[in-house]
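With one protein chain removed, the remaining protein chains of the complex are shown where they sit.
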Amino acid sequence: MIKTTILRERKPRLKNPVMIEGLPGVGHVGKLVAEHMVEELGAKKVLEIYSPHFPPQVIVEDDGTIRLVKNEVYAYKSKGKHDLLILVGDHQSTSNEGHYELCGVFLDIAQEFNVKRIYALGGYGVGQLVETESVLGAANNIELVKELQGYGVEFRANEPGGGIVGASGLLLGLGALRGIDAACLMGVTSGYLVDPKSAQAVLKVLCKILEIEVDMQALEERASEMEKIVAKLREMEESKAPATSEEDLRYIG
Amino acid sequence: MIKTTILRERKPRLKNPVMIEGLPGVGHVGKLVAEHMVEELGAKKVLEIYSPHFPPQVIVEDDGTIRLVKNEVYAYKSKGKHDLLILVGDHQSTSNEGHYELCGVFLDIAQEFNVKRIYALGGYGVGQLVETESVLGAANNIELVKELQGYGVEFRANEPGGGIVGASGLLLGLGALRGIDAACLMGVTSGYLVDPKSAQAVLKVLCKILEIEVDMQALEERASEMEKIVAKLREMEESKAPATSEEDLRYIG
Amino acid sequence: MIKTTILRERKPRLKNPVMIEGLPGVGHVGKLVAEHMVEELGAKKVLEIYSPHFPPQVIVEDDGTIRLVKNEVYAYKSKGKHDLLILVGDHQSTSNEGHYELCGVFLDIAQEFNVKRIYALGGYGVGQLVETESVLGAANNIELVKELQGYGVEFRANEPGGGIVGASGLLLGLGALRGIDAACLMGVTSGYLVDPKSAQAVLKVLCKILEIEVDMQALEERASEMEKIVAKLREMEESKAPATSEEDLRYIG
Partner (left out) sequence: MIKTTILRERKPRLKNPVMIEGLPGVGHVGKLVAEHMVEELGAKKVLEIYSPHFPPQVIVEDDGTIRLVKNEVYAYKSKGKHDLLILVGDHQSTSNEGHYELCGVFLDIAQEFNVKRIYALGGYGVGQLVETESVLGAANNIELVKELQGYGVEFRANEPGGGIVGASGLLLGLGALRGIDAACLMGVTSGYLVDPKSAQAVLKVLCKILEIEVDMQALEERASEMEKIVAKLREMEESKAPATSEEDLRYIG
């Protein structure tokens, strides 16, 4: 395989579809939200994407079978205004050039389904444990910024300072060049841990925007498990020098 | 040379051939088994594979001549049910994209010979010296998992945790996309040393599966030499701090 | 997007145009000069360049909107002898091969507008704070060296010792192969800080060469702000060991 390859499973007819991207990233926030939506909404798989820009790796499942790392698109036929195309996956591109190629493929798929708007989900790592829920936004046009402010999404001048890197960033940037409205919704998170609580915050905003309902219990359970881990880490932190405790946090989740 | 190139030496007619892959990897377990099989069975070279994805390197032989690093496929005409195609080599790809391209080439060769099953051999590094022989498996379909359990291959939920990376992994993953049954047989090993004992364990299982016999004496001799080295290392370990002794193990073999 | 892509906004007719390159580099000297010229001269955007050789990144603006990282070319219609084409941007190529490809694109644009001369602007990092203003030069033919010496540009045997790397270097080198005169003007700078003072030195020389006037007030203000920061750093330096103070300088600007 020397080219990115799409395997199609079904070709649904979708009504005013919106694309949701939740690939792995900071705190796995986007991935948690998108995979939770696929599961709770019972979305159907539309296609699989394999690429030499992913790591040369298979994942071993519980039953001893393997599957090649991939990205997938699921479709959800909604009772509301917008059907959904949900992009999830094991990995993002391992190379810079590959990010550009793969985002081109994602946008080709979006255009094939006549998608007019994309929400790229992610986390915004602030480097310390986060107490309050907040969702930071960025968008590829000013009208979309204003619309999202109405849903409580925060916009801060020049934040994130380093810009937005990877699939989420490029969907907005390359999307603009193709005339597709796209916004990034970033759950504020420490950046050290997988953060289902931050994922809940993003999902709440997204449900309001899309006028859909998604059961959050599974996400809440994972969040409260993680809370217990964090509580233990804090205890450990109090009996330690601050420099080392941060190190401890860095590899958990 | 800007493309992967195949040099053909012979084109044998093979009966229900099974492909065995033993390229370099953890503990060189796969490489030891496959090269031992080529030698003991007197398999004949079918073709050589050269690629810009290998390191730009030649190997110097005992007599002062060199040879370009390569992968090779050997054929063994068996008296049993299956002839064998054995893939061995000096290196795997040096880049992610190259792994995908080379595995595509390997699978093209498999399909050319009408191969219906592939065994990818490797090691599973557990980070400490291993006492008991065991062979961990993974396969690209559940029937094959069950079949291999019958031969004593162990399957553990989500092990290896990091998945299977490189040629072995991709042969299973990309093989599945082409409808070829493929399993990985991984000798459990420390991961610090070339491990002929673990190679013996893998070879025993493989011989049972393939219903062939392979003389193991050469492998046994290498294993007992290595046992002596390990014994010395343990002595050294006992007279040292544990942290440094692990360092010592890391570069032997 | 798998290829470098040019989006054209206007196609001006230019009189004996000279190309000025000011992409990010040492001390951001070239970038400061070129962006200052675009602003002060009111140059009009001619085209945008997007490329998979740039990082997969969008930049977040003050208003919450994003823009994909890019390079841009602006045109200035001068009352003097030469109109200007000014090349600015967020990033240079992230790969070696990409540098060659992008410089080929820049030179295609130069030739499309019949550019006969290119000035590549940059900084020359000397590893310590610099007291006096000086501009080091290099050119792709000896006549241009002599001409620039007449404007006070310094040429030192084998300096910079490591040659000139990136877009500036390649515009001279690949420019020579296409028969385009090209010189590099390098403001001598510490290399640790963004250096608007060094940028002023380069701009003064460039204005003399091009026989144009550019208001320098904005650059002066940035320079005097930076002077204050440097003064503070020096105070800190005096109360510290020299080894650590250099470390401090390394990440400011």
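Here the chain labels run A, B and C in written order, and each chain numbers its own residues starting at 1.
Methods note: contacts are C-beta pairs under 8 Å (C-beta built on N, C-alpha and C of every residue); 3 or more make two chains touch, one makes a residue touch a chain.
Because the structure is a prediction, the values reported are computed rather than measured.
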Just to confirm, in the complete assembly, which displayed chains does the hidden chain contact? B, C
Which of B:T65, B:T132, B:Q217 or B:S239 sits in contact with the chain that's absent? B:T65
Please identify which residue in C:E9, C:E39, C:E97 or C:E112 touches the non-displayed chain. C:E97
May I ask you to list the residues on chain C that touch the chain which is not drawn? 93, 96-97, 99-101, 103-104, 137-142, 145, 155-160, 162-167, 169-170, 172-174, 176-177, 184
Can you list, in ascending order, the chain B residues touching the missing chain? 1-2, 7, 50, 52-69, 94-95
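Heads up, the rule we're going with is that only the chains that are shown with their structure count from here on.
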Sorted by label, the chains bordering both chain A and chain B are none
The assertion on chain A/chain C checks that the Cα superposition rotation, as a multiple of 5 degrees, is 90
Chain A-chain C separation of Cα centroids, rounded to whole Å: 37
Which chain B residues touch at least two other chains? none
